[in-house]
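Every protein chain but one is kept in place in this view of the complex.
Naming follows writing order (A and B), and every chain is counted from residue 1.
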Amino acid sequence: MLTFTLRRLLTAIPTLLVISFVIFGLLELAPGDPLADQPLTVPPEVREKMRVALGLDQPFYIRYVLWLKQFFWIEPLYTIDSLFGTSFAEGEQRIVSWQFRAPVFDVIWQRLPQTMWVVGMAYLVGVLIALPIGIVSAYRQYSWFDQVGTFVSMIGFSVPTFFTGVLMIVIFAVNLGWFPSIYDTTLRVTDWESFKRQVAQMVMPVAVLALFNASQISRFMRASMLDNLNQDYVRTARAKGMTEPVVVLTHVLRNSMIPVVTVIALGVPTIFGGAIITEQVFKVNGLGQLLITAIYANDLPMVQTLTFIFAVLIVLFNLIADILYGLLDPRIRYD
Amino acid sequence: MSDGGLPTGGPSARKLVEVRNLKMHFPIYAGLFRTRVGEVKAVDGVSFDIYEGETLGLVGESGCGKSTCGRAVLRLYEPTSGSIRIDGREIATAGFETLRKMRPTMQMVFQDPQASLNPRMTVAAIIGEPLDEHTSLSKAEKLARIYELMDAVGLNRNFANRYPHAFSGGQRQRIGIARALALNPRFIVCDEPIAALDVSIQAQVVNLLEELQEKLGLTYLFISHDLSMVRHIADRVAVMYLGKIVELAPRDALYARPLHPYTQALLSAVPEPDPNIEERRRRIILRGDVPSPANPPKGCNFCTRCPKVMPVCRDVEPAFAEVEPGRFTACHLYDATIMKTAGETAAPEAQSTSDKVQQGA
Partner (left out) sequence: MKLRTALMGACASAAMALPALAERGADGHVNIIYWQAPSILNPYLSSGTKDVESSSMILEGLAGFNEKGEVIPRLVDEVPTVENGGVSADLTTITWVLSEGLLWSDGTPVTSADAVFTYEYCTHPEGGCAQAARYDGIASVEAVDDRTIKITFDAPKPNPYQAFVGGTSPLLQKAQFENCLGAAAPQCTEANFGPIGTGPFRVTEFRPNDVIQMEANPNYRDPAKPAFATVTFKGGGDAAAAGRAVLETGEFDYAWNLQLAPDVIAGMLAAGKGQTVIGFGTLVERIEMNMTDPSPNLPEGERSTTAHPHPFLSDIRVRQALSMAIDRALLVEIGYGQAGRPTCNLVPAPEMFASDNTGCLTQDLEGAKALLEEAGWTVGGDGIRTKDGMRLSILYQTSTNAVRQDFQALIKQWWNEIGVEVELKNIDASVFFGGDPGSPDTFQKFYADVEMYANNFDGTDPEPYLAQYTCDKTPGPTNGWQGENINRFCDPAYDELIKELGQTGVMEERAALAKRLNDMLTKDSFVVVPLVDRGRISAHSNSLGGVVLNTWDTELWNVADWYRVK
């Protein structure tokens, strides 16, 4: 298992390099200009100077190599410096966002908490409600519970979050006034009162996203349970005289969880990716909103860095999913 | 309903399993609202007895309901109606908990040894799980019992902590058998236990089953489509066609002189090792396909394909009756009253059934 992991990590390096190059190339070829949102009243000479100040006068490959150096060398050094008080990275230029003129990683760190809270919580809630729904739906296939579950998952899966989100705002924020329509990222939980406010502002975005996640995962869980429920070993377990809970929860569930766990693991990078639309709708201003505004502003260093981090996470969680599969399923061994 | 006939094991034997008019119908749902539109009559009123210590072979072509019958007998399905008594206790209607308590006496060996073993449990866990559930043995005692069972089925004890996928098909079936033996059952349904195995392994497993029967005094319901293997292992044989038993007889009698036209056709297909006999063997080729169990024909189930079909067969369902001592069949040919009234006019319409069916299909 260890050699397998190491080998996979090694092969990930060229993969990621190619990905980074492709991202950089695509962004380079994409139309757009980082100064486009400056008003037309800014004269062309001034624009040109601003462009030079962003380093845009350098050719493509030089900027790419510089970015590689900054991402893989200077930023890690900088992290070491801030952790141990050393000064390896002193005077080195970090990756700087074009729209903020601030280091990309500082902003990403700043955005991480709300994304983890809202999107991460939604994923967790989604998984927690999806599993029992999937199990019961499969065990009582075609019962009213299953039918209702199928219907709700259908809705959760097919109705876009910008619709459910705005609908919830109109109902619960505008008409009922229960929850705020705008997420306050500066709220710090210090006491019971602020905790209640935090929960109140998380309810709607988490509900919208959790519905979406749950409908996806509960379908997987149901399908996987159904696959296993008709297997002979389930009959064996019943023939052994096991109680029904043991049959379903130990025998069937443990086998059904194998594909579901990997699906859940593969979905984790999407948490870090944020939920672009939901974050916009509720003004959570997490990583998703950071990415989309960076795209609009043609903030290439930010877009490049964020998408590359997502690529790294996806590669990483693919590996984790594979390892989990190996751990869960004794039939699979990586040697 | 008639009696199950005499066992070959001698008159002293007593009935361990009594099945009466067992029906297993599966509902068919269709349409927008999944309404019930009919049912598949997988097992449609079968009755038989199994005597203690004997092996009853249950044969038939695929889809005839023999596996369903085996599972229903152990109540792995909820039977639609009928009665199943094992060791004098009714299980067809027993409550869940009562049934669970009775599980140790009756066990099953499945056709696909791979699928019937939980892939995420080790051999020791698979064999030991029923012990956890039904006994209060200590850990060491349990392990001793697991080893004992592994020895009994010829598995190396050192493999106790391996997972099923690490074994060959034959070894897996041995695990399945050891698992079935764990609680000292008296009755085991062997559902095509050798069908998924290599021919070279089949004999080993069958011999193991026979050895165990001898040693432990087990009673088997041996389900198979392999007539030669049944001839080898069974004491009596029941033949199923489309959810019903058409003939039940002691083995030698059945193989020597099959009564029911279906049995005759079935046995005529068994190749003979002796080339001289093989040459003279006349195969009875049945035409057409087995009718759908969701929509069986009126009268005798076999009337659509029977080489000896008579008009009465298309109207009246033949009774399952003892036509000779110990021999039962459901066929109008052996119904004295019908044969008498029909006389010569009821000469079998052999080979003359419709043209629409294909020769030798």
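List of remarks:
We take it that contacts are C-beta pairs under 8 Å (C-beta built on N, C-alpha and C of every residue); 3 or more make two chains touch, one makes a residue touch a chain.
The structure presented is a predicted model; accordingly, all values stated were derived computationally and were not measured.
Although one chain is omitted from the display, it touches the following shown chains in the full assembly: A.
Within the complete assembly, A:Thr185 is the residue of A:Thr5, A:Gln141, A:Thr185 or A:Gln216 that touches the hidden chain.
Across A:Ala102, A:Met154 or A:Leu167, the residue that sits in touch with the chain not pictured is A:Ala102. Of the candidate positions A:Ser137, A:Thr164, A:Asn228 or A:Asn298, contact with the unshown chain belongs to A:Asn298. Counting the whole complex, the residues of chain A in touch with the unshown chain are 31-33, 35-54, 93, 96-97, 99-103, 106-107, 110-111, 169, 173-174, 177, 180-182, 184-186, 280-281, 283, 285, 289-290, 293, 296-298.
One rule holds in what follows: only the chains that are shown with their structure count from here on.
In whole angstrom, the spacing between the mean C-alpha positions of chain A and chain B is 55. For chain B in complex with chain A, the touching residues are 29, 34, 71, 74, 76, 96, 100-104, 107-108, 110-112, 115-120, 129-130, 133-134, 163, 165, 176, 179-180, 183.
Residues 142, 231-233, 235-244, 246, 251, 254-255, 258, 328-331 of chain A are the ones touching chain B in the complex.
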